[in-house]
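Here the complex is missing one protein chain, while the rest keep their positions.
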Amino acid sequence: MYEIRIHSRGGQGGVTAARLLALAAFRDGKHATACPFYGAERRGAPVVSFVRIDDHPIRVYSQIRSPDLVVVLDSSVMETVDVLQGLKEDGTVLINATHGTDVGGYRTYSIDLTGIALRENLVVAGSPILNTPVLGALAKMGIVSVESVTSAISEMFSDERNVKAARAAFQELVI
Amino acid sequence: MLTIATGNKAVAAAVREIKPDVVAAYPITPQTEIVEQIAEYVTSGELDSRYIPVESEHSAMAACIGASVTGARSFTATSSHGLFYMHEMVNWAAGGRLPIVMANVNRALGPGWNVWAEHTDSLQERDTGWLQVYVSTVQEAYDATLMAFRIAEHHDVLLPVMINLDGFTLSHIMQSLETVDPGDFVPPINLPHAIDTASPRGYGTLTGPNDYFRFRWDMERSMRDSVAVIRETEDEFARRFGRRYGFTENYRCEDADVVVVSMGTLGKEAEVAVDQLRREGMKAGAMRLRWLRPFPDLDLSDRDVVVIDRDYSFGFGGVLAQSLKAKCGVDPFSVIAGLGGQEVTYDDIASFVRDRRIGEEHWFGVSD
Partner (left out) sequence: MTEIPKEEYILKCTSACAGCSSSLILRYVLKAAGEDTVLVIPACCTSVIQGIYPNTAMNVPIYNVAFAAAAACASGMSEAFAKAKKKTNVIVYAGDGGTVDIGIQALSGAFERNTNFLYICYDNEAYGNTGMQRSGSTPTGARTTTTPGGKMHAKKDLAGIVAAHNPPYLATACSAYPKDLFSKVKKALSIQGPKFIHVLAPCPPGWRYPSEQTIEVGKLAVKSGMWILYEREYGKVTINGPSKAAMIKPIPIEDYLSVQGRFRGITREAVDMLKSQAEKTAKHLKLEEEGIC
């Protein structure tokens, strides 16, 4: 089982990112579950979502305690949230950042999701949408296939810019 | 069609398949996605239902009652405080012998405000005459909703059915879902006592003690007859759609020395604990109770029983533990866990089993 924890702020699409990821994994033929952990669901408040991907049916509902991968969509949450808590020793971090950052000594992939969203004009009510571009980055990391990512995004969103942003992230992420 | 969906969306999808005539509902966290999705289906034309955005839960059930007694199929959904706000009318629906179907997303009661999973809400409604089923996966939420209408509307039953799903832990989790075309699995509704202006009757009129007593006995008889209807419905569902459920879902119980009994998603988490315990050499099993009303005959003899109650009856004990004691003659290790959405992992469940103290009650996470 591969466990992923996604950190974001309310309104950035972190919960939807988890759902998209689960859907993409499902389209890859895997078993997948996605769940947000709801604190106070306010625009701007830190939000955590969980995704589990496995070849076998998933019967675990409790929170992910030792993720294999931590995704940080908004690095400012790191001021109040310990995003690395429980991350496996050989775990990975994917962070939305403009420059390479080494997070806590873990293998870290950085990608400017905000920049990609702004370039693709993927902005809703003043906020850049990060949940579709991050799927492209996850595909580049091999978590899900890029075909399933595009199919999942198209299933959930009609706006073409979402797929474009995902593809851009796929191109941009350096492994 | 194979897709991925949350528990709430699965319930809404099943409602879309069953096509109720009237949906009257009031939003409450964590049920909101059910009513929002239904509103979208109605707006898009996918679902030809009359959707009433009522101003409170009491009105939601009252509206369903009004619709139902005309012979229309009606549906609502709620949770916790909403369920309690409609409590009077929940009783009315059962006493009125109306086959209303309601999804309840299990949530804890305030104060303090807490929106996370707990079973006390629906368990406090266990005396009302409603049938109650507790589901543990997105697929099961969908399937149980389809079956609920058929069971409720069966002439041997004619009692409302409540489908319970854990708040957030199931309502908001995404899992795979196969949607089906139910075809004639749920036949058109045919309420024997529907309002008929050509044959006018008074409904729920002033009733003397002896007649009232007989009406209550009628309800209980139907509740007992519902056992066969549930069985037959689930058989037919398995035959048509290939998935079989039952009054309980038993995992590795056949040769078990100790069985963990629970409801909802904890029942699935318990299976993971059982696998762990089995690897350690313990013959453990998990029994997930699905139908709480009518309460089934359970065979739990000759083994230790650990019960996890995600609920509590103050001054008395966990409802499930007490029910098993009363109905099945077992003396369980009663664990109270998961109240207010308290996290309970498979490791925790395994430790409940390993450290069991038969006949005692243990509040998880606080010292006795």
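We just call them A and B in the order they show up, numbering each chain from 1.
By definition in this document, contacts are C-beta pairs under 8 Å (C-beta built on N, C-alpha and C of every residue); 3 or more make two chains touch, one makes a residue touch a chain.
The structure displayed is predicted, hence computed values, not measured ones.
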Next on the checklist: Looking at the full complex, which residue from B:112, B:209, B:242 or B:281 touches the chain that isn't shown here?
Outcome noted: B:112
Item to check | Candidates B:55, B:181, B:254 or B:302 - the one touching the absent chain | outcome: B:55
Checklist entry - Where does chain A touch the missing chain, residue by residue? => result 10-11, 39-45, 125-126
Checklist entry - In the whole complex, what residues of chain B lie against the chain that is missing from view? => result 26-29, 32, 35-36, 39-40, 43-44, 53, 55-57, 81, 85, 110-113
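Rule of thumb we're sticking to: only the chains that are shown with their structure count from here on.
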Next on the checklist: Quick check: in the complex, which residue numbers of chain A touch chain B?
Outcome noted: 18-19, 22-23, 26, 31-36, 38, 58-63, 65
Item to check | In the complex with chain A, residue positions of chain B that touch it | outcome: 3-4, 30, 115-116, 166, 168-170, 172-176, 265-266, 268-269, 271-272, 343-346
